[in-house]
Each structure stands twice: as structure tokens, then as C-alpha cells.
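Have a look at the structure below before the remarks.
With one protein chain withheld, the remaining protein chains of the complex are depicted in position.
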Amino acid sequence: MNAPAYNFAYLDEQTKRMIRRAILKAVAIPGYQVPFASREMPMPYGWGTGGVQVTAAILGPDDVLKVIDQGSDDTTNAISIRKFFAKTAGVATTTATTEATVIQTRHRIPEAPLHAGQVLVYQVPIPEPLRFLEPRETETRRMHALAEYGLMHVKLYEDIARFGHIATSYAYPVKVNARYVMDPSPTPKFDNPKMGNCPALQLFGAGREKRIYAIPPHTTVVSLDFEDHPFTPYRFDAPCALCGAGDAYLDEIVTDDNGSRMFVCSDTDYCESRQAAGHRGSESAAPHKERAHG
Amino acid sequence: MYVAVKGGERAIENAHRLMAHERRGDRDVPEVSLAQISEQLALAVDRVMSEGSLYDRELAALAVKQARGDLIEAIFLVRAFRATLPRFGASEPVDTGRMRVARRISSTFKDIPGGQILGPTFDYTHRLLDPQLGEGFLPEQPARSEAADAATPRVTDILGRDGLIEPSPQQDADTPVGDLTREPLNFPAERDLRLQNLARADEGFLLAMGYSTQRGYGRNHPFAGEIRFGEVEVEFFAEDAGFAVPLGAIALTECQMVNQFKGSATEPPCFTRGYGLAFGQSERKTMSMALVDRSLRARELGEEVLAPAQDEEFVMSHSDNVQATGFVEHLKLPHYVDFQSELGLLRKLRKEFAESADRAEPLQEAAE
Partner (left out) sequence: MADVQRETQCDQPLLVAEGLSKSYGRLAACRDVSFTLYPGEVLAIVGESGSGKTTLLQMLSAQLASSAGHVSYRMRDGVLRDLNSLGEAERRFLFRTDWGYVRQDPAQGLRMAFSAGANVGERLMAVGWSHYGRIRDAASSWLERVEIDTARIDDAPRTYSGGMRQRLQIARNLVTEPRLVFMDEPTGGLDVSVQARLLDLMRNLVSELGLAAIVVTHDLAVARLLSHRVMVMKGGEVIETGLTDQVLDDPHEPYTQLLVSSILPP
């Protein structure tokens, strides 16, 4: 049997070149979905293969990689992907947002502001913002090409007519560089404002759907809305119970059978950094006590 | 007192170790060998090779073992391995007309040159569970004799000689054959990409789609023109040698369906075709593939596209079981951040609903 030998970061150079070409095209046309020949990866489609391929194509030996899922470095899939790159690329990894050069993320944008030179790689399940309104790829391609986004606004109108608000709480569609309507991936709408005029490069990889798109640094990103129903980011009622942050996205933790709940920062690095700096919430104990499960 | 849960990495490692233990099962039971899987579970290996798009019995058997018998998981393993292999080029088109047939049947004619050869098949067996197979049963050796050197021309070629069936649709000889594994799929797709997609497609999905056409969802009146199974030579054109070099033989199953005839203002009517091809002995797969291939040709044959099996985008976007299972099973990944957003929205809407319930209006009349 032939034992396979793997290249740096798993992908062969030709594949990396193909992906980088797609990335360059994506950066040149902000928000436009560039088709690419997604490879079969050792993790299943739908589990981050797009993000992994983008990261593998741009990673260099001196990069410092952070991988988060739901904002946390310690969730199962983030661990699995981080281990994958540690094994196939041998790059340094970190949980500190400010120290990373490449951050691969699923469903959250880190709370700590990103700086120039960083790359944020998003894992995207369904890249097409119009997909659930128009299932045909041939038709949505045409709509993007002709900037025919009336249908998108019809959906928003309908939400307001039915619920009084736009009823999209995550994967909230945005207009990039005043031209293409884009799906920011299933990040909560809370995170949308972070995408606009961001100093870092934002890359989006959809492996199963075979699309890559990008927001270059300092690009306008506007969440779709109506003049009289402007986009309002989601607000929580209380600060983080552990570190007291009032401006972060919070996870709801059910703490007992009676339905008691507690709200804690979803971004674990942000929360721990704040606690290390002395900030406290109403429920915090010593910040770094660990309790392992399973 | 809430404490953040950590230790996910250790949990994963333990889970994998436990799985490896479960995979081995009762250690008093002998371990299954790759040779046993390849020999005695041959059809599972055939399927994994076909849908994994890689002809290697030993690797496919390993994948079946590693996947604990879950064939889609095995196919995934083979595909992931295939993606790492260097590529030398494409073989010469395989000539199934020169196949060393082990089985060859046609339902369109009672008898054909070369004969109807039943070969090894479950067909006409009585599906009665046989406990004899449970306890070291040794079947008797089949009788042997010299193989008749009769030619086995393709039934579709026989029909084609009289112009009764459309010629096999040819693409421009200079157009390179598309490769789904190297380029992203774009619609509308030409037949080369369609056939590739179908060759890799999930057998169950194609079976259901083919079945639907027979039940009226885009009926195309199929007859099994020919199904043949056997070995064919694979040849590769070596630049240095200047001629095609034989690489070896592989086992293939080929199905040619003869379908609804069709003519036009300028052409006399003739039968149309559907084609299926798979590694190993995979009749269900090739027959279903041929039915769906014909169905997807609706557009080029000027037929109305009404049924799911005729809908190119629908069939080709959902035929890949590795993609499908990836996305279906990804629902197991944490989604609590988005769920949190939905909870927030829902609570808000419920609150507003309760507040406006007092101001409820009488039911509106439904009629004009």
C-alpha cells in the first residue's frame, strides 16, 4: 500500500495556487462569490472544509493561527481544526486574538478589534444570500450580475409586515462596497457592524458549495434595511456574569433544572482577558479554574 | 457556581479511542481481514470504489473496515485519499465492446450474437435466508470449460447499424473532457460532467430518481438494451513510447438503456439512449444511472422539464452523498450562538404578541 505524504498544510501546491487565484479574484470584486474547485478534505463537507482550504492556501510557516467556533477556542470542531493545522503545518497556534495572524472562525467575529495584517477566515455553509428565496443557482447568478436585489427587499418587507421587524437574527444580508449583496455566514447580526471598514482582510470559504468571497480591508459593508426600519444590532439585557462586559455577545447557560440562566461572553479569549485584567461580573469565581468533562 | 467547561481536546481523544475499541468489538472474535472483505463482501467494496472514484480493492476494503461497515463513511475515506494523489493524465477511452464478459444480458431481444450469459447474479434466487451460510459453508466448485471465442457486439451497435437508435452523443473531439474534481460545477452542465456526477452519485439517490421516472415523473419508456459485466483493459498513451501502453484490467459494469423514440422536422424518429457505468459488479447503480442520464437529457432532446429527475440542478446538486452527509450531519456541530439570536428574537416577538393581544381585531372575511 502507498502511504500518502502530505504537503505543508495538507494541500498540494497546485491546489493552493488555484485557491489563491480564487481569493485574489474575490478580493478584487468585494462580496462577489468566486467559484472554486473545492477539494475533498479529511473532514466532512459542512464542517469547515471551505475555511480550512482558504487557511491552508494562505498559511505560511511564520503565521500564528487561532481557531474558534461559537467564539470559543475550546469547542470540539475548533479543537479538531487547530490540531489538523498543528499536525500538517506545524504552525504556532494561539487563543489570543491580538497575537494571531490568521483567525479561522465559525459563527462569530472576535470581540477584540482586529488590526491590519490579520486575516479573518470565515466558515460558510450557504454562501448565497438569495438561496432560500430562489433555489436555482442559474437564476441567482443572473440576479447578482444584474444587481437585481428586489427579491431580497421583498423578504425584509414581508418580515416587517408580519412581525413588525426584520426577522433575521443571524446571517443577516449585507451590501458590500455598494455593489454585491452578501451573506456574512451565520454570524449573529450583532457582529455585522464589525465587518465594515475593518483593518483586517476578511475571507469567506464555502467548501461544499464551492465558493470563496472576500471583504478587503476598509470596505463599506451595509446591513440591508429600510430608511424607516434601520438595522439595529441586537442588545443583551445584562452584562457578562463573569467579566462584566456590556458590549459583548453572550451565551445563555442553563444552570439548573428550575430554568435558572446565566449569560456569559461567547468569546472565551475576550472574557478571560478581561478577567485577567481585573474586570468582574456578578457570578465570577477565580477565572482559570478548569473542570474537564468526558 | 458556574465554571466554564474546558478539556474538549481530551474529550475528543477519548472519544476516538473508545470508537477504535468499539470498532474491534469482542476481542475473542477473530479480526476481519482486508482479503476477507474484498473477497466475501465484494459488492460493498465495488460500491466504495465506484462512489469513491478510485479503483483499488485493497484500499476500498481497508476503508470499509475502518468505517465499521458504514459505506458512505468508507467512500469519504477513499475520496479524501484520492484528493492527495498526483495526477498523470487521462486514460484512453475504455472499449467495453472488447470486454471479457462474465455476465451479459439484453431484454430487448430474445437472443443476440454472443448469447445471453447470466453469469453470477442474485437474479431469480429465492430470497430465503440461508442459515447454511452462517457455519463455514463451502459451495461446490463450478464446472469449467473452454470459453467460446464468440464476439459480443453491443446491442446498441446492432440497433445503430440500421439507424434505429441515435448515435452516442459525441462531444467535439478537441474539447477537453471536464473534470468535476478539478473545476467547480456550473449550470447548465454538459453531458460529460453530468455522467461524472452520476458515476460518483449515491446509489440510493439515483435508484429513487430512476424509480420515479418509471412511475411517471418524467417517463421515458426504458428498455434494458444491454447490461454487461466483466474486465476491460485500461490503456494510457505514453508520450515517450508514442503508443498506448496497457496498465492493467479493471472490472466494470455497463448498462445501455434504450428509451423513448424521438424525431424532429428534419430527422426520422429513432430510439434514444441512457448510459450507466460503474466499477465492479454494480447493476442497480448502472441501471439507475442510465435512467437518470436519459432523464437529464430532456433539455437537449427538447422535452419539457417537469419532473425532479429531469431537473439538472436538483439532481446534480444533491447526488453526492459525501457532501450530503457532511451537511446533514453538520447539524451536530454547536449552533448555540445562532440559536441564541433566534431565542432573543422569538422572546421579543412573543412579548409584542402578548401586548397586542388585547388590541385583537375581529376576524376578516375571507370571501371577496
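All chains are identified by letter, namely A and B, in their written order; residue positions are counted from 1 within each chain.
Operating definition for what follows: contacts are C-beta pairs under 8 Å (C-beta built on N, C-alpha and C of every residue); 3 or more make two chains touch, one makes a residue touch a chain.
Quantities reported herein were computed from a predicted structural model and do not represent experimental measurements.
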Hidden partner chain, touching residue among A:Leu24, A:Val154, A:Val254 or A:Ala276: A:Val154
Where the missing chain touches subunit A, by residue: 142, 145-146, 148-151, 153-154, 157-158, 160-162, 226-229
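The rule is short, and it goes like this: only the chains that are shown with their structure count from here on.
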For the subunit A and subunit B complex, residues of the former touching the latter: 1, 4, 6, 12, 35-42, 44-47, 49, 69-71, 74-77, 79-80, 83, 106-108, 125, 136-138, 163-165, 167, 169-171, 186-190, 208, 210-211, 234, 236, 241-242, 249-253, 255, 262, 264, 266, 268, 283, 285, 289-294
In the complex with subunit A, residue positions of subunit B that touch it: 1-12, 14-15, 58-59, 62, 76, 79-86, 181-188, 313, 317, 322-323, 325-330, 333-338, 340-345, 348-349, 352
